[in-house]
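With one protein chain withheld, the remaining protein chains of the complex are depicted in position.
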């Protein structure tokens, strides 16, 4: 599915978010390799079409529960690169004020973002709860929840889809099938690697989409969210892509066959989209200009984050409870 | 599916187990209504074809993990009515020596029976573990695990089937779809009430069978166990029946429409099988003779159980740990 | 032999204008109903509360008709998932009250409670106002999986509040407070008290603040610190001991987290001898924290070791003689207190 409802201008905007995501990721990876990071982190490479395409499909009042490879969604929804880098660096100015690590807990309800925990996939039922709050109040809003191919082996996947279907919730679950769960290839953690096929067991639509084609992702997610908002119930979407780096920053991913990486590298989501934009008349110079602006924005964020204060240890017990 | 591979003699044996199960259940219900029971218990009425048919399909070396409506399986596998009643009565002579309640914990590895806990459906993965021990040792044995329609909404259902399929385990999961999970009708706890349909999402065969037809249950379970033993992998079987009494002994089940009960009463598993036996030349007198012998056996068990000693309180802390 | 070994009866409670005598379980229902009427963001969810079944203990009987299916949300058998759903609702400003069919099944929802709900406010500042109602405790011949008192797991976990009312009035007042609290609160209600205990309960708004213990009886020789159904065993024991000339303070903790440390220390410092009692098994139970806290902060005042009496360190056995051996009762409390008084 590559038709799109995006205008030319919107396509450039989407491209910009993807470039920003890529620029952020490349800078992050470089910093961590230099030892300038704090704690571990997760490369986003290869996931840009999913996180941006899906994030872009959200309506302003929708809510989203991104995971550890969804930086693009965080950015599109309004987490600035400044705050994001400060979070990664454990600074007081980060989203969690240094309490949680990398993209974890990067929630901001004013932006319609639900933060996640490590334990997979707990965002999935929590996001359904948000969707049920919309049903409860009769609001025309929908929720998009992300999970991974590995996490889909967890019981919460089943419990949540069963409830979402039963309750006709305005809920879309997007499984990022990036061929691996840490070191384990998808066919070694499940026999049915066509993950959208599970939808039938819940009586809801299941859609499989090319996760490297940002317009295809956008179209599939938008259609599902639109239907959900109109009372049409949940959808399970599988977006197929490839995790192009290790599981986390420390992981060299020697277990990934080079041929598999090469195959997917040839379908890099940014390049794919660039070709398409160029084919429709956008100049490569314009695209490179966007890239440079994104890199500058990222650089500014890094400087700001590294210059940001550490949290004050005297505050360490603050906020365990809501007042 | 009503063809059967059973000989006439075997059919009478199967019938006897069903009558024994029914007699046990009726006596149990009466005793509890008279206040002679200890703790709560679960009526088995309506489930006799499933518990006996499936239990009868097991090979001697197979292992089974029955649940709270599978008395027939316990009996077929060798838990005597004496021990079973003593268990229900909390006596030292019961299977758990008074430590666990009613059919809970009624495990006996020498009989190839794994005991269950209340938390649903934890037997399901445990039974898969037993199946994996057979794969581990290269033994041609299979495991049959029971669960309910309600319990199939729990995450363990999904986690276990995913692993069983992935590992090609000699494992058969039988879902007793008895139309209710406590007070909740099946269509109010899942959108897809055709529970065998979930099998496809795991890439394993799914079979739906008339749970009131003992020969159909037997044939389906036997075929699945045979295939499992031969390395053909797991099967999901849905057996459809009706819980003919309340959820547990205290429950009047006012929420069940009388018409629904009447419809299923007309298809009582014992009566169905009796008609078939009579049609093939067995005399009603013979069947009633079997019934009387079963009732006598049950009565003897009740007397024995009620006369059995209570556990000695001095032993209460024994056995928390294996020596 | 098969009967219920304990007796309760009447808990007293705040008599006066608008106070009526009602059962413990009715007080729970009343708090829920009143809060749902007061605040449209309050809802109940759990297994078998649909079709006006009212749940296993009929606590929400009649609610479906009054509040409709979205506010009385029947769930599939999926504690982990539906507790996560409740967290999501809470994040969006609803106030779900989740019913575990039995407290024993709270372990099925454990991950969602201790990892998601408990940590969210600390991590990113989002409040998770939810209540988990957990019908706990035994003595009812219900076996290892319908008799548990799992409060210690949650008291240890940062970010949760934990309460355990012992009277109808507190059942109402603490549930009201829990629903209005902006944090996840685990509400351990006591099955053996449900229909066996009556007491005065104020009509209309009645809030018992979380974190305040209640001195249920006053005496100078010894302190018994307890909560839940064991309060009534402790009071019965204190009654017997009074006949023997041993006068007991009986402190009902009511809140297990936050613990009313001042009240605990006050009674410990007053009598110098403390017995901590709970139905949960003893080892590393809530009583360990209470005793350790006393041993730390009331050391100078102690005239005897801080003693603990809990359930035995076994699963809760089913058979009456075994469960009776397992479970603290007035006689066991009195025996231990008597010995402590003589110390």
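In this document, chain identifiers A, B and C correspond to the written order of the chains, with residue numbering beginning at 1 in each.
One rule holds in what follows: a contact is a pair of C-beta atoms (placed from the backbone, for glycine too) under 8 Å apart; a residue touches a chain by one contact, two chains touch by 3 or more.
The shown structure was predicted, so the numbers you read here are calculated from the model rather than taken from an experiment.
Asker: Using the touch definition given at the top, which of the shown chains does the missing chain touch?
Answerer: The omitted chain makes contact with A, B, C across the full complex.
Asker: Sort through C:70, C:215 or C:284 and give me the one touching the missing partner chain.
Answerer: The missing chain is touched by C:284.
Asker: I'm checking contacts with the chain that's been left out. Which of B:29, B:54, B:67 or B:130 qualifies?
Answerer: B:130
Asker: Of A:125, A:170 or A:311, which residue touches the hidden chain?
Answerer: From the options A:125, A:170 or A:311, the contact with the absent chain belongs to A:311.
Asker: Out of B:59, B:117, B:248 or B:265, point to the residue that touches the absent chain in the complete complex.
Answerer: B:117
Asker: State which residues belonging to subunit A touch the missing partner chain.
Answerer: These residues of subunit A touch the chain that is not shown: 37-40, 90-91, 96-102, 104-105, 117-120, 150-151, 153-155, 181-184, 188-190, 255, 310-317, 320.
Asker: Name, in rising order, the residues on subunit B that touch the hidden chain in the full complex.
Answerer: 63, 95-96, 99-100, 104-109, 114-115, 117-119, 122, 124-136, 155-156, 159-160, 162-163, 166, 319-323
Asker: Over the whole complex, note the residues of subunit C touching the chain we left out.
Answerer: These residues touch the chain not displayed: 104, 107-108, 110-111, 114-115, 118-119, 122-123, 144-145, 152-153, 155-156, 158-159, 257, 281, 283-289, 291-297, 299, 302, 304-308, 313-315, 317.
Keep this in mind: only the chains that are shown with their structure count from here on.
Asker: Select the chain at the greatest separation from subunit C, using centres from the mean of Cα atoms.
Answerer: A
Asker: Report the inter-centroid distance (CA atoms only) between subunit B and subunit C in whole Å.
Answerer: 36
Asker: Cα centroid separation between subunit A and subunit B, in whole Å?
Answerer: A distance of 45 Å separates the two centres.
Asker: Could you pull out the residues of subunit B that touch at least 2 other chains?
Answerer: 153-155, 188-190 - these are the residues of subunit B that touch more than one other chain.
Asker: Provide the list of subunit C residues touching at least two other chains, using ranges where the numbers run on.
Answerer: Residues 75-76, 78, 80-81 of subunit C each touch two or more of the other chains.
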